[in-house]
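With one protein chain removed, the remaining protein chains of the complex are shown where they sit.
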């Protein structure tokens, strides 16, 4: 059997300027992400790994093998199948930071096993998971996730209508690792403006997804309801939290791409190296995280993000984001607002 | 000269359940090993490096260059030539954790220079070593190791009889890094059940090895005697420690492989990708570590390990091990027993 090996690298260099409740908190440059990939394929399976060297700790991100077939089985550390933006490619958005549906629910990578199967336009995924491989202290967490997505091309080949639903039940397994919920005001270096302390013994996430693409134009939205089962010592009444967002993107000289229920890498029609000027994308998002319910007051935050991205080609892009957040009833700041400006240079080799 | 570069990756994902002295100590999943290799060859030498990203610290493992010739000179950080299982491939055993000969003597990788030469069926190796490259604080340690192995094919090409002897003298170099001795009850996350404190100013290891292979069947055994020279402040009388094990493996649809005095990667005759069902190996081991001698009471432990491994092909395998240990006179547990169950998914690309 022939072994094919692939190596790649990805770097995000960010400038951030953040003001929260009238105070300048961050004004500087950082290496936000520097990932090196080692992967490959042999026969009917595919191995992927990548490690992030940015920051003080080296972190293992993807580390999985896919056994390909009518049903693909994935085993290792990988993105759980919940939501639309989070399990899609990190390189498939014009926004620098994640939406509140992903963030307050901690959607990310965990160690587990999952199955993926498509029946025509219907894409199903489900799996069982432990903690992220980097969280050695959270060994007792487990979760079960499932997702169904349905897509069609209502206006021909360059159009997509996507509808999806996903759910996750997770159990903290121990009183030392209760779940908390929070979101930042649109910038990674900012503190969490809305947040709860560790309250959840277990919780049930239900997420709804919709997206519409037509040539360079796209609309995308997600909604989540999270039903928290409080630990006995944390809250007398169980809260339900909501998050949702809706965004629109317009591409000139390129387009978003979609396959089997997820967004893939954006496409650039005329790269600079081929005599073109690259591509431009303009985006706007409205995003809400509501962590006030029952006896819990984690705050409620509305954020508007405006984004513009210039794609030199498939390997280099410059992204600018401006985010304005208004929040109320927050534990640390009360009723206030925040502004964040992010300039990202993204360089990849893959 | 043509430079050939090779990249690879290896991951072990372990589930462990461990009970020591009646207490459930571990019940969880962890990334036991995640190594990325970068190596290659140019002309008459070969460079190998691999780095382990599992756990909180990134560790350099192999990092050496071989100058090939009648006598091969190896320089860098690599496995010292002592014992049979330890310097053999990590992927050449059906047991998840190492034997007591390797473990109580701390056989592993160190920074040094060694020479390897074969005279027909006789394989000689010897070298001088400092500390492991990851142990910056142990700079004063040095050791000298030598090994002789003799092999023949008593029943034709698919048989091997191996006999070997190796020795090591090591000196701690300073009273801050005295040698200690210990072994766990068959599981990596378990504590050391038999162990001494730091007592050895220097020690002399002598190891004997024997193995017999015939088609799918193999027997393997090692014995070690370790003569400790106590530091003046630690023990009034110098102890001698013993360890030994004997094991048997039966392979269906595959075999162990042996070359020049060491075991290499197991072979799978009919990989799943080629229409086969892979291979199965069943193993049993009896292992003893005796750290009671003279005035030192580190305890004595007997362990029985039963193992079964399914090989999908040369890249993916699933291993199950059950280990039962009985120990006596141990510093932390007295006379008690331990049980460990390990399930390992091993995924490689190379």
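Lettered A and B in written order, each chain numbered from 1.
Basically, a contact is a pair of C-beta atoms (placed from the backbone, for glycine too) under 8 Å apart; a residue touches a chain by one contact, two chains touch by 3 or more.
Only a predicted model underlies this, so the values are computations on that prediction, with no experimental measurement involved.
Colleague: One chain isn't shown here. Among B:21, B:65 or B:219, which residue touches it?
Modeller: B:65
Colleague: Could you tell me which of B:49, B:202 or B:283 touches the chain that is not displayed?
Modeller: B:49
Colleague: Pick out which of A:9, A:163 or A:246 touches the chain that's been left out of the picture.
Modeller: Of the listed residues, the one touching the omitted chain is A:9.
Colleague: In terms of residues, what is the contact footprint of the unshown chain on chain A?
Modeller: Counting over the whole complex, chain A touches the hidden chain at residues 7-9, 11, 13, 27-31, 34, 36, 53-56, 58, 271, 273-274, 313, 315-316, 345, 347, 349-350.
Colleague: Using the document's contact rule, name the residues of chain B that touch the chain not shown here.
Modeller: Counting over the whole complex, chain B touches the hidden chain at residues 1, 3, 5, 7, 38-40, 42-45, 47, 49, 51, 57-58, 60, 63, 65, 75-77, 111, 130-131, 133, 136, 139-140.
Following the convention adopted for this analysis, only the chains that are shown with their structure count from here on.
Colleague: Taking the mean of the C-alpha atoms as each chain's centre, how many Å separate chain A from chain B?
Modeller: 41
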